[in-house]
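Note that this complex is displayed minus one protein chain, with the remaining chains in position.
Letters A, B and C mark the chains in the order given here, with residues in each chain numbered from 1 onward.
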Amino acid sequence: MLIMRHELLLIAITVILLLVEIFLPADKKHSIITPAILLMAVVLILGFIPGPTGILFGGMYQTTALIVMLKNILNIGAFIVMVQSADWLRKPENKEKISEYYILLLSTLIGMQYMVSSGDFLMFYLGLELATIPLAALAAFERFKEKSAEAGVKLIFSSALSSGILLYGLSMVYGTTGTLYFAEVGPAFTGTPLQVLGFIFFFAGMAFKISLVPFHLWTADVYEGAPVNISSYLSVVSKGAAAFILTILLYTVFSKIALMWSNVLYIIIILTITLGNLFAIRQQNLKRFLAFSSIAQAGFILLGIIGQSQYGMATVIYFVLVYIFSNLGAFGVVSIISNRTGCETINDYDGLYRTNPRLAMTMMLSLFSLAGIPPVAGFFGKFFLFAAAANHGLYILVLIAIINTIISLYYYLLVIKAMFLNRSDRPIPKFKSDFYTSLGLILCLTGIFAIGIFSLVFEVINGLSFGLY
Amino acid sequence: MFEGVPIHWFLVLSTLMFFIGIYGFLVRKNLITMLMSIELILNSVCINFVAFNKILYPGHLEGMFFTLFIIAVAAAEASVAIAIIINIYRRLVNIDVEKMDEMKY
Amino acid sequence: MSFLLLFIVIPVLTVIGIFFSRTHMQVKWTAVVGMSCQLIMAGLLIYFFLAARAAGNTAEILFSQDMVWYKNLNIHFFIGVDGVSVAMIGLTSIVIFAGIFASWDVTDLPREFFTSLILLSAGVFGFFISLDLFTLFLFYEIAVIPMYLLIGIWGSGPRHYSAMKLTLMLMGGSALIMLGLLGLYFNSAPNGGPLTFNLIQISKVAIPMPAQRFFFPFLFVGFGVLGALFPFHTWSPDGHASAPTAVSMLHAGVLMKLGGYGCYRVAVFLLPGAAHEMAWIFLILTTIGVIYGAFGAIWQKDLKYINAYSSVSHCALVLFAVLMMNQTAMNGAIMQMISHGIMTALFFALIGMIYGRTHTRYINEMGGLMKVMPFLGVAYVIGGLASLGLPGFSGFVAEMTIFVGSFQHNDVFHRVCTIIAASSIVVTAVYILRVVGILLMGKIRNPEFNHIIDAKWFDRISVVTLILGITAIGMAPLWLSDMINNGLVPVMQRILLAGPIIH
Partner (left out) sequence: MIDFSYTIWILLIPLIVFVVTGLTGNRFKPIVTGIIGTAGLGVVFLLSVITAYKFFFVLDKVGGAFQRLLAFNHTWLHLTDKLHIDIGVLLDPISVMMLIVISTVSFMVHIYSLGYMKGEKGFARFFSILSLFSFSMLGLVIATNIFQMYIFWELVGVSSFLLIGFYYEKDSAVAASKKAFIVTRFADLGFLIGILLLSYTTGTFDFITLTGPNSPAFTSGQGIMFLGMSTMTWSMLFVFMGGAGKSAMFPLHIWLPDAMEGPTPVSALIHAATMVVAGVYLVARMFPIFHHEQSALEIVAWVGGFTSLFAAVIACTQYDIKRVLAYSTMSQIGYMMLALGVSGYGGEDGLGYMASMFHLFTHAFFKALLFLGAGAIIHAVHSNYMNEMGGLRKYLPITHATFLIACLAISGIPPFAGFFSKDEILVAAFHHNKALFAMEYLVAGMTAFYMFRLYFNVFWGQEQHYHHTPHEAPVTMTIPLIILAIGSTFAGFIPFTKLVTSDSLPFESHTEWGIAIPSILIALAGIGIATMLYMKKSDTSKKIATALGGFYTAAYGKFYIDQVYLFITKKILFNYVSRPVAWFDRHIVDGTMNQFAYVTNVVSDRIKGFQSGQLQQYALVFISGVIALALLFIYLWTN
């Protein structure tokens, strides 16, 4: 029972919120925000309490110390998103949908956690869908915005297609191995043509989730249309979860054809990083901008996977952790500014530093972290990823990736230029950010700094991860 | 029934359905029909699972269960999709997929 | 706890102090206090170092301290100094001290300005004291990044363009370095044992030749970009021209030295075999750079451009000397770094002050300034003479050491390179005298210049500090060169082990 405590806790608070939703009078809805966040905080903290690990349902569900940690990381991300979205939920048009928002969000989180700790493709599929479908609803959350609806459509349709293809792949895997349990598929997966075909379909589905080129096209549009906090949630938590499970699967189930998938990754990494950057360069809308940058970041994540070692997996997890904080920091600033002023393009940010120095500073640090500039954590994350790939001898790949970091630095600097260098005749007015917003940003900043400086985090992760060999 | 029907037939059928679905998804402009083509894809998957399970691995029922779950999930998916489509319809009074390119580049 | 840590701690504390100080004056004075501490610290460091050496402490690295940071990558926080780094630290502290005073009249966002400036210096200090390649690289980037804001916000001219260009090119360089460092790391234990970033440990092992051949160009070019290696120097003119005074000072004075130091300390020291093989390629480039920068400077109209090009020439001489790979030349390289650092800082300070008074940097719009600003005028002449390598100033010592050193190669190629490089002293004389002639001498062209006031007290402090630096080294170079030599010993041993004997 305690083995799946994370999911149970989440389900518990979801149910609680549902009940509250039912019994709460319509004019008091917004008072649900604080208790919701508190509950989530409790869950988060409880999640860190060490507990038993093991297998349930005859292997369909499994947890290990590693998976528990992954779940905690996801919890952190979700928690920060919840904190950040408080400001947005207070807006009048969202008043009566607050608890829906939380319920949907939490259910996706539950889905992800099941996906991460699945021991069987069925469980995995359920988790995946549970993590995806509510997100479409969330993306279309702002009913009165055409963009939001469009985002919803694009998300649900493309995700449906991708999951269809993924399932087709799974069916082939099943057909060739005769089982769906990871533990049994692994040995049986010797790489016959049909299996490989199945793997390709499966991989395409996963690539869709972590938006790798060429399966990324939905990303930018959905991020732009969806509410900012949803975009940030999509970009960090769901992407993170997908990356985790993909790593685990590649390292366990598909380890027999490691040579082949590493070759594929090689090409996909180059494509993803380069195209992501090239598109990001010319974006004006910050959400779109961050969407493309997040695509490029996904490419970097793969660098760790291709490392194929325990160290490689550790760097992936570590980088996702860093990336959660950095990206949420950036998105947090974008979201509050877009909530207060509706400004979302880079030009609107001209001279931001002179009116709102704190926000601009947070933004800059987050962007530096994304670009991998010391002393913030992003530097360490990137460096370790490159080290992981170099460890495997892929120096050329690393070189390409590093050159791409320069391009990425260029467009991150464009934003910084707008905030610090440019002057504007009508800059974004000075405004005071409320408790939750500042809390969220402070969390991100502490994360950005602490994770890099204190090597403990990485060592713990490295201790728990495992590699191919 | 289906005794002695070789597995290839099922596979051919499912493959056909799969690609028909994909084709439909790519060419039909109406969101609802696109949704239907997705259902086609999912059903082809179901056929696969069932066929594999029934013919290759009659021992246990994983394939069957998977099929059931797929059907359920597909229903949920469809419901959400349709909800969103309705919303779209409210916004811009048609549901032509090509009209939804406000966000691009 | 090694007291070297203070070199990083003091700037950080200063930044915190600046953060909490209210008025502009407080900000400035906090900066002054902090950087004076740095200066004093540097003085003490030199004293302790020489004392320790005199006391017969022959350890390769002094005041070292080693803390494990990332256990499973074997990344340490390993700091320590040898003669060379002590010299570089001295240089840095002088320049930053003068820089604070030179930027006394920054009015726009002074808090942020001094913060970034001091962060930059912190990065530089960290770079010079760290002996672990990882931290070395980390501090390197810390030192480079603030340039963007410094140039972009407080710069002049096409500052956005220059800032972006400078940052991207330098970061491009650092990208190459990163790859090189990874290469070093994964080849740091060719015969078993844990991989390491530890510079000293790596310097003890023989890295396999193929790896050396592959990674040497990355490291050398990577650092060379910052060291204004031809043809990767083009960030320098624009960057310097657009940067505010103190930033130009720090950048040309110290930051460009990171490049030279890196080439010497990482590329050549750790990969001597490849260095021996490929030196000729880069020798050609640097020789071109030396003469090319000098000729480029002749034609410029903008004071800062002139100085930027002369920096290109002088820094190319540094790399040139490093590539000669014998004790004397390398010693000259280090001296040239220090001398050029102080000298060019002096130049940029003066240019800033002149600009602040005449509001133009185009020499043909000025003239006869010696009459109205004798102090700055004389200082400029002194700077110029130092830059064209006049005895009694540091430039002469450095250049002579380099030339004598590189002349120890008894083959035509090196001889020719040396002679070409040496001929730059004439060209340097040409452009320096041209500037001095047009700028300071002759009649005053613009009547408004008649009521220019000469240097203020803070200008004088910064100028005098730098001039003292130049002349001190120029008059009594022995202690410095001995200190450097002493630091060079292990480097030379490794180089000699690796390749053909050069005496």
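In the analysis below, a residue touches a chain if its C-beta (ideal position, glycine included) is under 8 Å from a C-beta of that chain, and two chains touch if they have at least 3 such contacts.
Values in this document were obtained by computation on a predicted structure and should not be read as measured data.
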Of the chains that are displayed, which are in contact with the missing one across the whole complex?
A, B, C
Return the single residue from C:N74, C:T135, C:T401 or C:S462 that touches the missing chain.
C:T401
From A:Y61, A:F141, A:Y174 or A:F215, residue that would touch the chain that is not displayed:
A:F215
Touching residue (missing chain; options A:Y61, A:F157 or A:F289)
A:F157
Touch with the missing chain holds, among A:L9, A:I407, A:I451 or A:L464, for A:I407
Among C:V426, C:L468 or C:L497, which one is in touch with the chain left out?
C:V426
Hey, which chain C residues sit against the chain that's not shown?
165, 168-169, 231, 233-235, 237-238, 292, 295-296, 298-300, 309, 327-328, 368, 370-371, 374, 385, 388, 390-392, 396-397, 400-401, 403-405, 407-408, 410, 418-419, 422-423, 425-426, 429-430, 433-434, 437, 440-443, 477-478, 481-482, 485, 503
In chain B, positions touching the absent partner:
22, 25-27, 34, 97-98, 100-105
Which residue numbers on chain A touch the omitted chain?
153-154, 157-158, 161-162, 165, 193, 196-197, 200-201, 203-204, 207-208, 214-215, 217-218, 220-221, 260, 263-264, 267, 275, 278-279, 281-282, 407, 410
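Quick note on the criterion: only the chains that are shown with their structure count from here on.
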Name the shape of the chain contact graph, picking from line, ring, star, complete and other.
line
For chain B, which other chain has the most distant CA centre?
C
Would you indicate which pair of chains has the most C-beta pairs in contact?
A-B
Report the chain ID whose CA centroid sits closest to the centroid of the full protein CA set.
A
Between chain A and chain B, what is the gap in Å from one C-alpha centre to the other?
27
Please tell me the distance, in whole Å, between the geometric centres of chain A and chain C computed from their C-alpha atoms.
43
Chain centres from averaged Cα atoms put chain B and chain C apart, in whole Å, by 66
Could you list the positions in chain B whose residues touch two or more of the other chains?
none
What part of chain A is in contact with chain C in the complex they form?
311, 368, 373-375, 379, 383-384, 386-387, 390-391, 395, 398-399, 402-403, 405-406, 409-410, 413, 416-417, 420-421, 455, 458-459, 462
Sort out for me which residues of chain A touch chain B in the complex.
121-122, 125-126, 129, 133-134, 136-137, 140, 143, 146-147, 149-154, 156-157, 160-161, 163-165, 167-168, 170-172, 174-175, 178-180, 220-221, 224-225, 282, 288
So in the complex, which bits of chain B are touching chain A?
14, 18, 21-22, 25, 31, 34-35, 38, 41-42, 44-45, 48-49, 52-53, 56-57, 62-63, 65-66, 69-70, 73, 76-77, 80-81, 83-85, 87-88, 91-92, 97, 100, 102-105
